[in-house]
Each structure stands twice: as structure tokens, then as C-alpha cells.
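Let me begin by presenting the structure, written as C-alpha cells, before commenting on it.
Not every chain of the complex is shown here; the ones you see sit where they belong.
Which chain is which? They are A and B, in the order written, and residues in each are numbered from 1.
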Amino acid sequence: MRLTLNAIAEKVGGRVKGDGSVEITGVAKIENAREGEITFLANPKYVRYLKDAKASAVIVSADIQEAGNLPLLVVPNPYYAFLKAVLLFNPQGAPLEKGVHSQAIVGEDTQVGEDVAIGPFVVIGKRCRIGRGSILMPLVWIGDDVVVGEDCLLYPHSSLREKIVLGNRVILHCGVVVGSDGFGYAPEGGRYHKIPQIGTVVIEDDVEIGTNSTIDRATLGETRIGRGVKLDNLIHVGHNCTIGEDTVMAAQTGLSGSTHIGKGVRVGGQVGFAGHLIVGDGATIGAQSGVSKTVPPGVMVSGYPAQPHQQELRTEASLRKLPEMLKEWKELKVRLEELEKHIGKT
Amino acid sequence: MRLTLNAIAEKVGGRVKGDGSVEITGVAKIENAREGEITFLANPKYVRYLKDAKASAVIVSADIQEAGNLPLLVVPNPYYAFLKAVLLFNPQGAPLEKGVHSQAIVGEDTQVGEDVAIGPFVVIGKRCRIGRGSILMPLVWIGDDVVVGEDCLLYPHSSLREKIVLGNRVILHCGVVVGSDGFGYAPEGGRYHKIPQIGTVVIEDDVEIGTNSTIDRATLGETRIGRGVKLDNLIHVGHNCTIGEDTVMAAQTGLSGSTHIGKGVRVGGQVGFAGHLIVGDGATIGAQSGVSKTVPPGVMVSGYPAQPHQQELRTEASLRKLPEMLKEWKELKVRLEELEKHIGKT
């Protein structure tokens, strides 16, 4: 594909500054861009990289006034405009042809909507509903009484246990499991007895769940993942948890049972949440934190156990000085003792 | 289903206090229970929740004397009685019809017991034995020479590598892998050379392994998971580990090779164990701990590196005071110096 910068501006939005007739053939990151490609710069801090950039045009925000001799496309949100440029040059084809593959198994009384694609060796249980335009890649498994909304994309080897509900435009990556049993046992007579996990999971619209992540069903009631939530790979969500709308979590984070995460929360990787916690809307949780109590809305916490981030930074800074302090400590005690002796004599 | 409280008491055990003729139609957690439902209260600490409870009856322990006007079912272990009530109102049907699906592949010389259910696109190797009443859900894979005991339940996409042995009533959730190669290489000539992993894994009776967890086979000899062990999701058990009977581990915990966990041990989530360790019977390991040395029986440890829990709590408390202490530290040194100067003069 070949588009002038002016043509890109028409489709992506923004104002061209410089030669709008330059021809663009693709998109690339600033460090890899070659002649003919358009790149982007979201952070004015990195404006120096533009000097060596081989790109033919740059998407920038209004606070970047110039970029050597490169023509600019000035937009309010360069990263979002870049996304649109990527799509422009790389139209996403459907990963599977429409229709039900002859080697797929669809259970009794299951309704399959229009324009659905179901790949080979997919197994769907009884009484399910698969919404219009959804794609079930090969080797997907779906239990009985499951609802899959419209335009969902389920990658190979993902699993939906019985009675799960997915909204529209949900993406489940390979190996994702939704609706596995919560981890619950009643101790009696020195042994653990399994508590039947008869609740469900509801995944709302526009949720994306990363590879090999697991979302446990509720013991009773429901586990719920709110609209627009994005979960990275290898995340564990325990039974009866809820995650609010537009919350994002990085890889390998884990939520113990019955923990409630608010809306618009940002969670780093490898974070652990204890059970029965509440994390307020708009909170931020630093990577590898161990969250053991309620986090108020809008607050950033980090560390183990997690505390307000500024406090954690102070703790870490103090900790680095601790070994030296301990050395001085002994000396100080000796000096104090000598003073006391001296004074005792006087 | 509709049962009087008296009828429930007959089946679940316990003594009715109040109106035993009240009709119950289901079970629910105390915060969700509606009229007609029975709930439970395991911890007297939460007795205040009963005030707002809309339930029609409550399962309690003997130390709870009253619950507003609600009829009680008094039992020795409310959580265990609740489990039985859940089963009473939600009888668990088999998740798969008996018989071998026409689209399953069963290898030569493999024996399939009575009442076994094998779903579509299951692949079983040669010379296996699948015990009476076991259920192999769709898309399960089993290698050669594997033994699966009686009444086991293998969820979709679980894998058993060659020569693995499962006891009776073992539950493997979706994506569980038992018998993958241990992580072992001999460095030689600046490269790593794979050590063949020719040992096995033995999973004893009544073990349950959570979604996408992985149990590596032994290099030589066996990895062994003891009777009644319950593992949560995304857990890693390295080669040649052993886990004693009735031990439970929360999600995302990992065991390095050749580590031996005792019986009745409770392990929190995201714990890491170094290799070649011994953890004594009845020990407790706090969430996110890094266990780098032997843990004696019955002891609770936590932190990174893990230490006795009381000590860890003291360390954490001291740590919170450290920044303030450092501020005073400088002042204190100045004061001491001034004293010394003063005394030097006298």
C-alpha cells in the first residue's frame, strides 16, 4: 500500500506540517523505521531520537514543534493515531472462514448465529448460544449452557466451562480457561472436602484475556469481569472476584477469592491480592506488590506488604542506607558509653 | 427443590433451634441470601451480618446462641454442613455421557474400565489403563503406559505424559499438565545439554490440581503428590518434588526441583520454594514468601527471604519506622558530636 501523508491525515485525523505529498508505505517504531515509513513520538522526552530516524514522516503531539526536516502529522493523541495508521496499512483479515467446520461438534439445542466461524475439533455443549459474527478457532472447548456474545474471538485451546456468559467483542487468547472451579474446601476429620462450585462467571463487553489466564467461577453467585477490562497472560482470578470497567492488569498477577477491584484500576505484573479485599476506582498497584488490605480510590500502592507508593519509595531508600547505619551504630554506642564514663567521673 | 429445615437437618445433621417447619428452596452466602434460602455463619465475629440477612434459616456452630428471629441449624462444623446443603440443593450430574465417543482415539492394548466416559477428540496412548467410572472430557491427551484410577475427572485440554500414574478420584482441571520434562541441563562447552527426564509422576487418591498447573516428572525416580493434596491454579511443581498428604497450596506458587513438602502444610499464593528443601508437617507458608531453607514442622514462616512469621511481622513494623529513624539519626549524631566537643573543652 502506498498513501501520501495528506491521505493518511484524512483517514487518521490531525494536521500535516511540512510536505504532505510524501509517500508512505508502512508504519514502524522510531528505532526501526526505514525510508518510506511513518513512525510516531508520544513523549517529547524522546525527541532527540528523531535526529537519527530514517522515517519519512512522524506522528506527533502539538507540544512537539519540529522534527528536523521530517514532515509531521500533528494529532491530539499520537499513540492512538499510530494505532489507526497501523490498521490502515495492515487491515486485519478474519483468522477463520465463516461456517461450522465439518469436524466441529455442536451440542443439541445450541444456537449458532449468523456469520459465525467454528473451526475443526471445536466442541460445544448443549443449549449454548453463539452470537453473530463470533469466531471459535480450532480446538476450543465450550461446556453446556454457555452464552457467547457477538463478534467474540476465542483462540485455540481456550475453554469455557458450563453456564458461563460472555458479552460482545470478548477476546480470549490461547489456553484461557473461564469458569474453572474456585478453590474451596471444608476441613473435616483432618481432610479437605470439596465445596461444589455452583456459581458462574460473567465477562462483559470488550474484555480481552491473555494467554493461559484462568478465571474461576463463583462458589455461589458470580465472578464478574467488567466492560473493557484487559488482562495480560498467566493471570489468576479467584472465585467470586469482581473487576470493574476499564481496569488493566499486567501478566502473572493473582487475585485470591472474593476480592473486588474497582474501575479504571491499573495493576502491574506479578501482583498478589489477598482475599476479601476492596481496591478503589482509579487506584494503581505497583508491579510485584503484595496487597493485603483495602486500597482507597485513586491511590498508588507498592511493595510487600503494599503501602502508599511514596512511603514505599522512602522505605526502599532508607533500606539502602541501613547497612552503613548499622556499622555507625556500634561506634555511636561506644562513643556514648565513653561520654557517660567521662561524665560519671566528673 | 423445597425442603423444610427439619428435613435438611435430617440429611445434613445438626439440631434445629426455632421453627423447623420453614421451607427452604436453596442456599446462598449471607450477603446474597433471599427469602426462602438457607445460609451459614462459620465465624461468630460476623454475627452482626445476620441482622440484615434476608435468609430464612442459618447454619451455625454451637457458640452462636441466637440470630435475631431466624431459625438455626446448629452443627459442629457449619462450613462442612453448608457443603452438604449445597449438594442437597444442587445434585452434581455427570459432565459427560458414559461410553467412548466415536471421535476419540484409544491406543492399542489400552484397557478402558466400566462406566468410563471418554469425550470427542480425546487421544489416549498405548498400554494405558483407565479405571472404572473415570471421565475424560473432550480434547484430553494421554501418552503411552499411563494409569488413571477410578472415578477420576480430567477436564478438557489436560495432558498426561507417558508412564504417569493417577490414583482414584483425582480431579485435573483444564490445561493441567502432569509429567512434563523436569528442567535439567548439563553445561558443557558453553552450552546446555538436555538431561533426559526418565522418571515419572505419581498422583495419589483424592488429589485436585487447578487450571493450567504443571507437575514435572522426575529426572530419575518419581515426583509424588500425596493423598488429598489440593493445588490451586497456575502452580509449578518441579522434578522430583514430593508433597505430603492433605497439603493445600494457593495459586501461582512454585516449587523448584527436589523440594519436599510435608503433610498438612498450608501454602499461600505466589510462594516460591528453592530446590532441595524440606518443609515439615503442618507448617504454614505466608503468601508471596520466598522459602530458601528448611522449615520445621508446625512453624509458620513468611517474607522474603522467609523467616518465622512473628519475626517477619516485627521486621515489617520496624521497617515502617525506618525512614523517620533515619531522619533522627543525623540529628542524633550532631548532638553527640557537640557533647564530645563540649566535654573535650572541659
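By definition in this document, a contact is a pair of C-beta atoms (placed from the backbone, for glycine too) under 8 Å apart; a residue touches a chain by one contact, two chains touch by 3 or more.
None of these values were measured; they are calculated from a predicted model.
Trainee: Count every copy of the one sequence in the whole complex, not only the 2 placed here.
Mentor: All together, the file's complex is an assembly of 3 copies.
The rule we apply is simple: only the chains that are shown with their structure count from here on.
Trainee: Rotation angle for the CA superposition of chain A on chain B, to the nearest 5°?
Mentor: Between chain A and chain B the superposing rotation measures out at 120 degrees.
Trainee: Take the average of all CA coordinates in chain A, do the same for chain B, and state the distance between these two points in whole angstrom.
Mentor: Roughly 26 Å, centre to centre.
Trainee: Which chain B residues qualify as touching chain A in the complex?
Mentor: So the residues of chain B touching chain A come out as 27-29, 32, 77, 79-80, 82-83, 86-87, 90, 92, 95, 103, 119-121, 137-139, 155-157, 171, 173-175, 206, 208, 210-212, 228, 230, 232-234, 246, 248, 250-252, 264, 269-270, 287-288, 304, 316, 319-320, 322-323, 325-326, 329, 332-333, 336, 339-340, 343, 346.
Trainee: Over in the complex, which chain A residues touch chain B? Could you list them?
Mentor: 105, 121, 123, 139, 141, 143, 157, 159, 161-162, 175, 177, 180-181, 183, 185-188, 190-196, 198, 212, 214, 216, 219-221, 234, 236, 238, 252, 254, 256, 270, 272, 274, 290, 304-305, 307, 311, 314-315, 317-319, 321-322, 325, 328, 332, 335-336, 339, 342-343, 346
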